[in-house]
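The other protein chains are all here in position, but one chain of the complex has been omitted.
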Amino acid sequence: MESFKSVINYISNPTILVTAVLLIFPFIFPPTEWFYKINKRLRLDKLWTGKGLLVMTVVTISFFIFGLGDYNFKSIVLKPDNVPISGLILLLIFFTWLSMSQAYKNDALVEKGKSVDEYYDAPNDKVLVWPDLVYVELISLILFSAFMLIWSIGLPAPLEQPANPAESPNPAKAPWYFLGLQEMLVYFDPWYAGVVLPTFIIVGLMAIPYIDSDPNGSGYYSYKDRKLSVSIYLFGWLILWNVLIVIGTFLRGPNWGFFGPFEYWDSHRLEALTNVNLSEFVYVKWLEIGLPQSILLREAPGLILVFIFIGVLPVLLAKTILKKYYEDLGPSRYSIFVVLMIFGALLPLKMYLRWLFNLKYLISIPEYFFNF
Amino acid sequence: MSEKKSLFEKLASGQIWTSIFRGGGVPRSRRQRMMVVLNSVFLHLHPVRLPKHAVKLKFTWCMGGLSFFIFLILTISGILLMFYYRPTIEYAYTDMMDLTEQVPFGIMREIHRWGAHAMVITVWLHMFRVFMTGSYKPPREFNWAIGVILLVLTLLLSFTGYLLPWDQLAIWAIAVGSNMAGATPFLGAEGPGSALLAIGDINFITKVSDARFGLIGGRFLGEATLLRFYVLHCIGLPFIIMIFMAVHFWRIRKDGGISTPV
Amino acid sequence: MNNSNNQERYYNVLKLNKWFALSSILFTAFWILVFADDFNRPWKKYQIDFRKIEIEKIKLDIESEDTALQDNNNYKVLINSLDKSKNDLQLESAKVDKINSELSLLEVELYRHNQNFQFSKADMDAQRYKYEEALFGHGNVEEVEKKYNRLQKETNNFFLIAENTQSKIDDLGTQLKLINENIKKYEDAIFSVTKEKQLLERLLSKLDPESMSFSNKVANIVRDLPVIDFIDPYYEVKQVVVNDLKEDLIYMGMPKVDRCMTCHVGIDKKGFENQPQPYTTHPRLDEFVGGSSPHPISEYGCTSCHAGRGRGTDFISSGHMPKDDAQEKEWEEKYGWEALHYWEDKMLPAQYAEAGCFKCHGDNMPVTGAETLTLGMATFEKAGCYSCHSMDRWIDTPKPGPSLYKAASKLDKDWVYRWIMEPRAFRHNTWMPHFFKKGNNRSPKDILRSEHESLAMTEYLYEKSDVYNLDNSLKSGDPENGALLVASYGCMGCHQIQPFQDENYDPSVETIRLEQGPNLIGLGSKTSKSWLYSWLKNPYSYHSGTKMPNLRLSDQEASDIASYLINDKNEEFDSVPVPKVNDEILNEITSDFLSQLNSTSQVEAELNQMTSKEKLVYSGEKLIGHYGCYSCHNIQGFEDRKPIGISLNAEGSKLISKLDFGFWHDEIPHTKWDWFYNKINEPEKFDLIPNEDGTVAVKELRPLDKSRMPHYGLEDKEIKSLVTLIMGLVKDEIPPSKLPETTPKFLAVSKGEQFFQTNNCLGCHKIDGKGGAIWPSTAEWIKQIADATNAEDQSLVQSFSPPLLNTQGRKTQPQWLLNWFKNISMIRPHLQARMPSFNFTDEEWNTVIAYFQYKDNLSLTYEDPHQFLANSSSYRAGERIAEMGACNNCHFYGEEKPKQAALTWAPNLVLTKERLRPEWLEEFFINPQEIMPGTKMPAPYIPTEEPKNSVREVWGNDVARISSDSSKLYYGLIDWIWGMNGKKDVSSIVKMHIQSNGYGFIIEEDDWGDDEW
Partner (left out) sequence: MPENKKTSTISPSGPPPAALNKADSGSDVSRRSFFSWLSIGWLAFVAATGGFFTMMLRFFFPNILFEPIQTFRAGYPDDYTVGEVDLRWKVKHGVWMVRNDEGIYALSTTCTHLGCTPNWQPTAKKFKCPCHGSGFRITGIHFEGPAPRPLERFKITLADDGQIIVDKNQKYQQEKGQWSDPEAFLKV
C-alpha cells in the first residue's frame, strides 16, 4: 500500500508526469497519419468504446476512493474549492470519451461511405422545437437545479480567516481556473506567464477558425479528417491547461514546492535552488571571464537564441517540415499559426531546460524587469 | 367537445390567456407548436424547427444552455446576496459569516459560489463540444470568437467575485492574480519596459499609475479593491457579458442555427 | 427628388453629413471643455504661487550660504589640499591601475566561487531535510546520510575557497583605500562644510525649472498635463487622514480627512512666517502642525482644532468663516464668499479659534497659551454659568453666590429688595445678574410686577432664614487702622474697594482674581457692623462652605476693619423706595403659580384663604424656583432642586437649526457663535422683535414664559471668551491616544490648578509668573506707609506681597507644609499680608501638596531627614560662610533679630530644618534669581574661584579644605543651618519691633538696592 502511494507520489512529479503525458499523448490522440496507424495497431481506439469508458471510470473512481483513505490526499481533495476540480477530472474523462467515441464512430461511417450520425436530409429531417427541445431543456434545467441544491447543502462554501494583507498563507493560490498560469510562474516571469501568454491564448483561441480553414468536419464529431487540429487543441486545452491546473491545485504545496498526492505538506521542506541564467552559463561557467558590464553583450547569447527560435525557426520550418502547411495556409495565416505554436511550445521547452540544465532565464535583464 | 371544456381549456381560451400567450390554447397542432415558439419572447431564442441531432443530448451535451441557465441562477442568487452584503473591509467578512449562519436561506451563498464554479466548467465543456464538432468553422468563425470572449468574461466574473468574502483565501488569490497585472509589459510598474517610460527623474509608470493600480484601485489590496471588484462583479461585467451573450445567441440563429454536417 | 425617392430616402444624405460633422464637432468641443473644467481646480493657483515664493526663498538662502562659504578660510584651504592630493594620486596611477585590474579578475573568480558555494549549500540544505525525513522514518538513513556528509564537506570546501578569494579582494580594497585616504578625508571635510548649500541646491533643482536639466524641464511640464496628472504630479491635493479622530456627521463619526495644506502649502514649513495667507507658516509651529510639536499635523489634522470642512479644497467649500463684517465684505469681493450651507461644523473665526483647545484640554485651568479660552473658563466659573447650566466639567464646583441660609441676620431687608431689582445700581461690577428691567420686562406694567416679585422673594428669604448668633465681642473700632489693615493683610487679593467703574477696565483672568469676593463698597447700606465683625472674626461660623477664609484677626483688628467698611453707605441706592404691596398684582403673581397645578375655581378658593404674607411667601418660593436663585445661592427649601438651565455639555455641537433666531434672522449672522454672543450679551433678545427704526417690540408672552436668563452686563471681550468656551463644548469623542496623557502628574496638576482657580490662590500668590493680583494693592499700601518712590520699586512690592510659589514642591517638606496649612505661623517677619486659615479637609490640602510635588516632578512624600554632624569641619565651614555672608543682616537666628531694618527681614533660620528640603536649598543658593525672580536673597558668596592660600587666610581651614567644591560648601552652610536651634515663633518680637521702629523705608533717596549686598 505504502509503496503504491510512493510510486504514485513519484510519478506525479511534474517532470515525470509531463514527460509521460507528452510521450503518451500523440499515441492516444494521434496528430499525424503515422501516429494514427500506430494508434490503430495498438488498439488504443478501444479506449473510446463502452468498455474503455468503464475501465477509465472505474480506475479513476477507485483511485479517488483509495486516495480518500489517505489523510493527506483527503485533506487536499476535500478542500471545498478543490471539489469542483475532482468533478472536472471525471467530467473531462467522460466528455472526452463521449466526443471521441462519436468521432470514431463517425470516422468508421465515413470510411464505409455512409453518412455520419448527425447527417440529416434537410429540410425533411427536422423536428419541431416544441416540445422536444424545450422539454428536454426543461428537464435538464430541473435536474441541474436539483443537483445545485444538493451540492450546496452538502458542501459549505469556504470562508477562511479574515483577510490579513500582512501575512500570506503558504502557499497562496489563485482561483483554480488560473492555477495553470500560476504554475507557469515557476518557469516564466509574471509578465510572460501572467500577461503575454494569456493574451496569446485568448488570441490563439479566437484565431482557430481563421487558421483551420479546412471546411471538413463541421457539425459532427470526427477525428480522422481533423487529426492535427483536434490533437493540437486537445494538447493545449486538455493537457497544458487542465493538467497544469491539476498539478497547481493538488500537487503544489508550501513554497510552491512539489508534493505527491499522498505526501504531507511540510512547510520546512527545502528544494535546492540552483538555477542559473544563460549568461552565467556562458560567461562564468564556460568562458570564466565574468559577466560583461554592457547589458546587450551580457544577454547576447540569450537574445540570439530567442531570435533564432522566434525569427529563424518559422522560416526554416516553412521551407522544410511544414512546407505543406505553408503552402496550404499562405504566408499570413502560416505565420500566425507558427508564432502561436512556437509560443505554445516555449512552455514545455522552458520546463525541460529548467529540469535538465537548471536554466533560470534565457534572457535576464532585471534592470528593466525583463526576464525570459 | 365544445360542450364539455375542462377548466384549463376554459382558461386557455379566455381573453386574458390569449392576450398573454398569443397562440392560445394547448399547442397541439403543428401550427400551434410553431406559434408557441415564435410568439414567446423567451422561446423564440430557439428556431421553430431543428435538425434531429440537435435535440440529442449526446450531441449538444446541453452545455451552452446550462451555461446560460447558470448565469441566470447566478444573477438571481447574486441579487439576493447583495441585499445582505456590504462591500467594505469592515463589513464584508462579517456579513459573509452572517449569510452563512443567520440569513434565512443563506444557502444562496453556496448556490452562488458553486454555481460560479459550475459555470466555468460548463463554459469550458461547451467550448470543448463546439470544437470537437467543428462548429467553429465558417460561417460560425465570428461566433466562436464571441464565445472566447464570453469565456474570458466568465473567468473574470468568477475572479472578481472571488475577492468579495474578504478572507485569506480571497485576498491572496486576488493578490496572486493582480500582481501579474503589475508585470504587464510597459504598463506595469514591475513589468519589462516600464522603466523606459520616464522623462528625466520622473517615472511615468509607478505603483500609483500602472495597470495593477487601475485594477485594484490602490497600491495594496484594500477598500478600493473590494469596491472595484464588487462593482465590476455586480454591474460592470454582467452588463458586458449580457451584451455579448445577446450577440452570441443572435448569431447562432443568423449563422444558420446549430451546426450540421454539410 | 425623384431620384432620392427611388432610393427610399427622405433626407438628403449630404445634408445629414453636414449635420453629423457639425454635431460631432460640437460634441468634441464640449468634451474639451469637460477636460478643461476637470483640470482647472481652484487650489492649483495657490500651489503655483507658493512654488514661486519657495524658489525665491531658496535662492536667497543659497546666496547667503555662498557668502558664508566665501568668508570661510577653512573652505579655501580644504579645496587646495584636495587638489594637491589629487595631483599626488596621479603619481601613483600605475599602481592603482594594477590593483584595479587584479580586482576585476578576482571579482569574477569570487562570483564563481560564491555561486558554487551557494548551490552546494542549497543542495546540502535540501539533503539535510531528506536526512531528517529519513531519521523520521521516510527513506534509507545510511544512503541519505552519506550523501549529506559528502555535500557538507563539499560546501565547506567551496566556502573556504570563496572566503579566501574574498580576503584577497579585501586586501586589495584596503590598499586602494589607503591610497585614496587623503582625498576622501578632504572630500568629507568639504562635504560637511558645503552640505547645507548642496541640500538647498538639490531642493532648488527639484523646484525651479531654470535649474533643471532639459529632460527634467520637459518632465516638469509633462507631469502636470491634463489626463496624465495622476501619475506623479507636482501640483496635487495633499491630505492628512486621521483615523481615530472623527468628523462629526451628526448621526455618526467618520475619520477625519484634512486637505487644508493643499492651499496652505507653507503651513508646516519654516521660513514663510511673513507670507500672506494662504502661504504663511503656522504661527505656533512649536506647538502645532510641526512634526516634533505636541500636535503634529499627521496625527491631529487641522479641523480637529479649527473646525471647518477639511475635505474642501476651495475657499468656500472648506467652510472659511469671516471674523467680522469687514472681512466678510473683503471675502465676498475677493472670493465670492458665502457661508457654506449644509455643513454644520464651520471653521471657527479667528477670535474663537481657541475653542478647539477645550475638547482635549478642558480639564486644565488655565489652558496655557489659550488666553481667550482661559478667560472664558474663568468668566464662566465666576459668573456661575455652570450652576444653572449643569456641566460635567464643573459638577463639583461649589455654588458661586453667597449662602442665604442666614440672610436675615446679615442683610437689610429693604436692601435685599432693591438689590434683587437692580444689583448693579448698588455695585457696578457685581456678578449678580439683572433679572428685572431687562428688555423683555421693562414696561411700567412689567416693572410693577417685578417689584412685587422682588418683594415676594425677599419675604421668602426672611421668612425661612436661619438664626445666626452674632459675636458680641465687637469693640469700638478705628476705621483708619481698619483701612490700613484691609490694605495690608491681604484682603485685596480677593476683594476690591472700587466705588466707580474703572474706565480702562480690561477683563482678564487677573481682574477676575480680584473679584473673588465682592467689591467692598456700600456695606453700610447692606449689612450691620456687628454682622460684619462676626463674619470677619470667623466666616465659617456664618457659612461653613464659604470661600472667605479666617484671617485670625484679633478682636480689635476685626472691629477696626468692620468700622472702616461699614462707614461706606450708598445713599442713592438707599433712596430707592420700597413699594407697598398691591394685592391685585400679588394675587396675579400668586395665581399664576397656583394655576399651574389647580383649576381656576381652586385657585380662587386658595387665594381667598391666603393672607397677604402667605401669598408673598408662597409666590416668593415659587419665584426663587422660577428664576433659579437657588442655583447660585444656598436657599432654605431648595436643597434638592435641579438647576433650571439646559446642560451645556455639548452646546458647541448643537445643530444651528435648534437655535431659535426669532425675529432676528436678518440682523444676526446665521452662525452659532453670533447666536451665542447675542444670547449672552442680551439674553432676552429673542423675546424681542426688531423694528425698522431700530427700536424693538416685545413678543406677546405671559410673564412666566419670558426668557429668564439674566443680564450680566459683560464686556465684549468677556462675551467673546464665553462664546469661545461654548464653541469648545462639543460632543466629539477623542480617543485616549490623542488626549493629554493621564499620568498621575497630569491628574494631580490639573486638579491642583482647578483648586487654585476655585479658591483664588493666585489672587495673592504668584507661580511661574502668573497670579499675584494683589501686587498693585501692595504697592498702594507701601505708598500709604512710605511714599510713591518706594511703591514703584517692584522688588519691594514683591517682598511685601505673598511669596512666589515657584518650585514649591521641591522647596518645602510636605509634612511641614501640611502642618503649616492647618496651623499657620509666621515665616516672613516683615510681611503684613498673612496666609489665612482655610478650613480645608486633609484631602483638599493634599490636592495642593500633590500639585506642588508633581509639578516639580517629585513623587516622594517621605524622605530621610538631612543628616549632619554639629561641629564637623563641614559645619564649621558653613558657619564661616554664614558669617562672611552676613546672613544675620536679614535672617532671624532664633530670637536674634536681623541687623538690618525690618524692611529686609527674612525668615527665621531656625525654622529651616523642618521647613525646607536641603536639595532645593542648594539649588536656591546657586542662583536665587532663577528660582524666585525678584527675590531679595542674594546667592551666598563662596570662594571657589579664589586661590587656596588666600581662602585659608581669609576663610579659615575648614572652608579652604573644600573650597573648590561648591556643593560641599553649600552643604556646609546647610549643615550649619540645620544645626541652628532657638526660638521658632518670633512674631511677638517682630510686632514689637515694627510698632516701635517701623519698617525703615528709605524715604528720601532711592539708593536701596543690591549694591548693599
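Lettered A, B and C in written order, each chain numbered from 1.
Rule of thumb we're sticking to: a residue touches a chain if its C-beta (ideal position, glycine included) is under 8 Å from a C-beta of that chain, and two chains touch if they have at least 3 such contacts.
The structure displayed is predicted, hence computed values, not measured ones.
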Based on the whole assembly, the unshown chain contacts which displayed chains?
B, C
Looking at C:32, C:135, C:701 or C:739, which makes contact with the chain not pictured?
C:32
Residue of C:136, C:230 or C:941 touching the missing chain in the full complex
C:230
List the residues of chain B that touch the chain left out of this view.
207-209, 213-214, 217-220, 222-224, 228
So that we can see where the missing chain sits, which residues of chain C does it touch?
3, 13-14, 17-18, 20-22, 24-25, 27-28, 31-32, 34-35, 199, 202-203, 206-207, 227, 230, 236-237, 239, 241, 257, 259, 291, 298
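One rule holds for everything that comes next: only the chains that are shown with their structure count from here on.
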Using mean CA coordinates as chain centres, what's the gap between chain B and chain C in Å?
64
Can you check how far apart chain A and chain C are, centre to centre, with Cα atoms defining each centre and the answer in Å?
73
So, what's the distance in Å between the C-alpha centres of chain B and chain A?
24
Seen from chain B, its contact residues with chain A in the complex are 27, 30, 33-34, 36-37, 43, 46-55, 57-59, 61-62, 65-66, 69-70, 73, 89, 93, 96-97, 100, 107, 109-111, 113-115, 117-118, 120-121, 125, 127-129, 131-138, 140-141, 144-145, 148-149, 151-152, 155, 158-159, 162, 165-173, 175-177, 179-185, 188, 190-196, 220-222, 258-262
Chain A contacts chain B in the complex at 81, 84, 87-88, 91, 95-96, 98-99, 102-103, 115-120, 122-123, 125-134, 136-137, 140-141, 144-145, 148-149, 151-153, 155-165, 168-169, 172-178, 181-182, 189-191, 193-196, 202, 205-206, 208-210, 212, 214-222, 226, 230, 233, 237, 365, 367-371
Can you list the chain A residues touching chain C in their complex?
268-274, 276, 280, 284-285, 288-291
